[in-house]
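With one protein chain held back, the other chains of the complex are shown just where they sit.
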């Protein structure tokens, strides 16, 4: 299994997931502001999910860039990650239409399982590289990956107390990935 | 016809099929556990189909990796395989919504025709390579490919006796491909 | 504009069109043979459109393989072809659901406009290559391309006499492309 085809397939699945999400933003019947209002939460959830899928695409690329070799375990760990990412359009549509406790918790559940799938994939790749691989060093410092998972675990039960706390935590995780990445990169001039 | 473009096109079709399946998982109206219950069988069928498409993508890649040359016959045999794979989202949605005899038999029918299309493609590729190709040797030992087809033939009529027997056989085929592949690979260190 | 990216974009659009067509094959409510019957014409139209898109993908590849240089005119002629191909899922769904005169004529209309777009693209590519290009020689012999367009022109008004005559002509065109291609190739061993 060549790395190139694994990357291309992952790119395609993420690109499709990120684009078909817009189909959950149903074209309203009518043309006044009243029909727009119920679309606002769907739209904002769409923005959040777009950012999450963008982060995954970005991180996925950096991780595979550092990998030299691919085996069957890595391939299935990758498909496992793509599985949870492919569910994001569904939970996006559901949370966006309701903004209620259960869909919000489910949204967090899919994010959590995607984050765990990512950690599993990371472990599978590191195990298959040499002991002094640069990926191993990078993973040891992957505080954000683990913190994200912890925040999802906290957010899911809190969604049943108040869904806005959970949504706030999801937004916080997204910003955590979005902002520092750019700052660090501009510093080290990567 | 270059092998690269055949692989890229096949990857794209499989990636789209695997991702648009989620559109059959309709966003429910309502936000309580009651609306989730009817989605459970649809979700589990989605998992099964995701695994099957993942297996096909994986096997397809290994097979084409071993092929040196492509001709028109291989190209159409490949499109024939993609045709049956493109129907998987449809039968997934139908079986998942009903879990009844006819949709379960139809699901098996599409799996059977995909399996036969795969064997036809394999034969077309082997016929076009040299007589001592490594693919020819690999195919002779392709017990799993033929056993899968036999199990589908058995499962389809049994779906009309009890759909759960057929579903059990489909799950068995999926596990047969999923588990040993990883075990063998970690042994031979491929 | 590199040829590679033009091919990749065309492949992606054709792969998506060929795969999302299955979404017009609506998952029926119910699980007996009665709900299957109205799906049969939709399914058969799906098969026909799948073959047409497969033929276009195949021919497109051969044509671009023979092209050395790309310019803006070729790029827009290619997008023009992709435009008509992107409408195939729509007319497939409409003809398949009704099998009536107007949708059948419209189906032929889209096929005709796609065929003309293909001829325009061919002309644009030939004009941009050297005078002794191998493509120029191949195009002069492109009887099938021109005959297909003529047959569509004949079929469209005949759809209003009897839609089955038109459908018969579409099937004839598809077979004309499907069968000899394979015969010629196996002879010349391409």
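The first chain written gets the first letter, and so on, giving A, B and C; residue counts start at 1 in each chain.
Just so we're on the same page, contacts are C-beta pairs under 8 Å (C-beta built on N, C-alpha and C of every residue); 3 or more make two chains touch, one makes a residue touch a chain.
Just so you know, these numbers come straight off a predicted model, no measurement behind them.
*Asks:* If I'm reading the header right, one chain is hidden. Which shown chains does it touch across the whole complex?
*Replies:* Looking at the complete complex, the unshown chain comes into contact with A, C.
*Asks:* Would you indicate which residue among C:20, C:39 or C:63 is in contact with the undisplayed chain?
*Replies:* Checking the options C:20, C:39 or C:63, the one contacting the hidden chain is C:20.
*Asks:* Kindly state which of the options C:52, C:94, C:152 or C:170 is in contact with the chain not pictured.
*Replies:* C:94
*Asks:* Spell out, residue by residue, where the missing chain touches chain A.
*Replies:* The missing chain touches chain A at positions 7-8, 11-12, 14-16, 18-23, 25, 27-33, 36, 47, 50, 54, 57-58, 61-62, 65, 178, 181-182, 185-186, 190.
*Asks:* What residues on chain C make contact with the chain left out of this view?
*Replies:* Given the touch definition above, chain C has residues 1-2, 5, 8-9, 12-13, 16-17, 20, 23-24, 71-73, 75-76, 79, 82-83, 86-87, 89-90, 93-94, 97-98, 100-103 touching the missing chain.
The rule is short, and it goes like this: only the chains that are shown with their structure count from here on.
*Asks:* Chain adjacency by touch: line, ring, star, complete or other shape?
*Replies:* Contact pattern: an open line, chains touching in sequence.
*Asks:* Over half shared numbers or under half: where do the identical copies chain A and chain B land at their interface, same or different?
*Replies:* On the two sides of the chain B and chain A interface, the residue numbers are mostly different, under half being shared.
*Asks:* Once the Cα atoms of chain A and chain C are superposed, what angle does the rotation have, between 0 and 180 degrees and to the nearest 5?
*Replies:* That rotation is 180 degrees, given to the nearest 5.
*Asks:* Quick one: report the Å distance separating chain A from chain C, using the average Cα coordinate of each chain.
*Replies:* 37
*Asks:* Note the residues in chain A that touch 2 or more other chains, in rising order.
*Replies:* Residues: none.
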